[in-house]
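Note that this complex is displayed minus one protein chain, with the remaining chains in position.
Let's look at chain A:
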Amino acid sequence: MADLIARNLSVEAGKATLVRDASFRLARGELVALLGPNGAGKTSLLRASLGLEKRASGDALLDGTDSEKLSPMQRARRVAYLPQQRPLAWPNTVRDVVALGRFAYGAAPGRLSAEDADAVERAIKLCDLGSFVDRQADTLSGGELARVHCARAFAAGAPLLIADEPVAALDPRHQFRIMDMIRGFVDEGGGALVVLHDIALAARYADRMIWMKDAQIVADGPPAETLSEERMADIYGVRAKVSGNSVEIEGAI
């Protein structure tokens, strides 16, 4: 059983409280969308639950072990993390970038075991990168690059995936393609926690929605239960029409 359980997490930076008393659970077989306006504390919550950011209080268990006590390699084998900022320092080939996903297994680009090479090939196929594996990553479009980063995360073969705005700045088609890949990962038994700003996209793909505002989790449940016109007004300060899983935003309040 692989899961991530955060209990009463708080994160502070100086005097500001970035996350207050947040609890959630991510298990295999579910796609969870984490929603909230800019500055609500989504990224801090993710980082703190992964053990990458210092917590003021609370704890987070990855498969029953405190994530702060795991070594980076142990953590990377249990959960793949796709941060919001995804700079590439060098013009590596696409295959080498994907191969970096195998770092936690002792692999390095150009030095992959049979098992590593196999995982890399599968990720490349899954994200449809076959036609440009040997291209340098700095020659790719934003959409192609986003798929490369997804492949890198999938190559790790971890049961859980945490992705911070994986579809930011992508055209609609690429947004759907990326979400389809994550959905496919979940359908095969993975668990994914994804930060999204497109509510319609989140409602369409997510099994569960976690809503954050002012450093706190204010709601956690299936779209049918948590997505409402009142919630849109409360969380984002927008007028919206909600019917079933579809949302239409009409303007700021």
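Here, contacts are C-beta pairs under 8 Å (C-beta built on N, C-alpha and C of every residue); 3 or more make two chains touch, one makes a residue touch a chain; residues count from 1.
Here is the rule we go by: contacts and distances are computed from a predicted model.
Undergrad: Tell me the UniProt protein name of the chain this structure doesn't show, selecting from "ABC transporter permease", "Sulfatase", "FecR family protein" or "SoxAX cytochrome complex subunit A".
TA: Of the names offered in "ABC transporter permease", "Sulfatase", "FecR family protein" or "SoxAX cytochrome complex subunit A", the absent chain's UniProt record gives "ABC transporter permease".
Undergrad: For the chain left off this view, which of A:Asp21, A:Asp96 or A:Glu229 is in contact with it?
TA: Here the residue in touch with the unshown chain is A:Asp96.
Undergrad: Using the touch definition from the top, which of A:Val32, A:Leu82 or A:Leu129 touches the missing chain?
TA: A:Leu82
Undergrad: What is the set of chain A residues that contact the non-displayed chain in the whole complex?
TA: Touching the missing chain: residues 50, 52, 71-73, 75-77, 80-83, 85-93, 96-97, 100-101, 103-104, 108-110, 136, 138, 152, 156.
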